[in-house]
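All remarks here apply to the structure that follows.
We show some of the complex, not the whole, and keep each chain where it was.
Note that the chains take the letters A and B in the order they are written out, and that residue 1 is the start of every chain.
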Amino acid sequence: EFAKLDHHRLLRQGFAEVVFCQGKTLEQVQAIMERLAEYNHSILATRATKQMYDAVKQVVTDARYHELARLITVERQKPPVDKERFILVMSAGTSDIPVAEEAAITAEMMGNEVKRVYDVGVAGIHRLLDQHQLIEQANVLVVVAGMEGALASVIGGLAAKPVIAVPTSIGYGASFGGLAALLSMLNSCAAGVAVVNIDNGFGAGRMASMINHMR
Amino acid sequence: EFAKLDHHRLLRQGFAEVVFCQGKTLEQVQAIMERLAEYNHSILATRATKQMYDAVKQVVTDARYHELARLITVERQKPPVDKERFILVMSAGTSDIPVAEEAAITAEMMGNEVKRVYDVGVAGIHRLLDQHQLIEQANVLVVVAGMEGALASVIGGLAAKPVIAVPTSIGYGASFGGLAALLSMLNSCAAGVAVVNIDNGFGAGRMASMINHMR
């Protein structure tokens, strides 16, 4: 038995176990998704290849694939959404969009209104300041940035609401696979910023959703 | 002019600029605190030595010093507190308490009810499971741990509310000044966990407060 599904998780934490596809065989992903689909109306699998999706599709016919975000989703019943309290997902560059989309779709799956503002890195700060109103209105913010990751600090200083920072592996040389952005975000001189793993759009979306649901 | 105080911050983010004392001279800390005390009823300075406090005390007579947490606080008017929605600050070991206290006092200063559960590291998991109810009732959780930092993942799996994880530099050898706990927390297999800098109790307390105030 290669997987012990945590069927209790939906009750305990409000969403079924999310499948981490990387490092699993096609058969394993297929079987796990099939079992989850029996007990849950919303399921999510991350870091999935197209090939994995094809295998899942055979047994869970209503599964959808989000290519950029590398997500497989099943959504049989839309959760109710409060349109007033939105999560704002921002990316510093166009290349960071796959991770940003992973966060955005995750949050949508979990019943949140999500707005997206992409490609507003700090090198052209006026593009960012143009978004001032959205930043102030957002209930939670997810900031996705590679290279030097400076966007998180700037947003952290502008927003009055919690910022979840996601470093990405976009960059080269001394970005060391996202390390530069990660360290930058951890050392943010703005308070109200917390960080998830490099490229972990899913984790950011999940965290933002939890916060956005607080009453 | 060695300091440009961000007097706007109280309006923008609900709390005055917090002073980072490390690397500042006694004169600088003293002067900055004096100026802040003119315009604000609640002020906070972090990573302050006793000597810095003594200098501040001369000009801001109602300043208090929290030795373990290395904080200087001035609190002229208690903010209203919702006792039902509490922040739970947990530490893995006794040695992590200074950082945990930095988080707890910061959150209290910002108008939150805080409960503390210290020394419940995963090596004796029953101590932790004994706290099950508190973990479920908490509105936000701050988990402070050094060494391998595993506590964050376990709490992340149990709680349905957001967890702010704070790695500490407690440990030796391959803890590399808190790096082991930091990486561990960033790679948490539980979702709903976000991380702040090593030993950054202040940042965790601030973030937890922001989340706890969401309605």
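Please note the rule applied: a residue touches a chain if its C-beta (ideal position, glycine included) is under 8 Å from a C-beta of that chain, and two chains touch if they have at least 3 such contacts.
A quick note: this is a predicted structure, and the numbers were derived from the prediction, not measured.
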Assembly copy number, counted for this structure file with 2 shown: 8
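Rule of thumb we're sticking to: only the chains that are shown with their structure count from here on.
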Chain A and chain B, separation of their C-alpha mean positions in angstrom: 26
Chain B residues within the chain A interface of the complex: 12-14, 18, 20, 139, 158-162, 164, 182, 186-187, 191-198, 202-204, 206-207, 210-211, 214-215
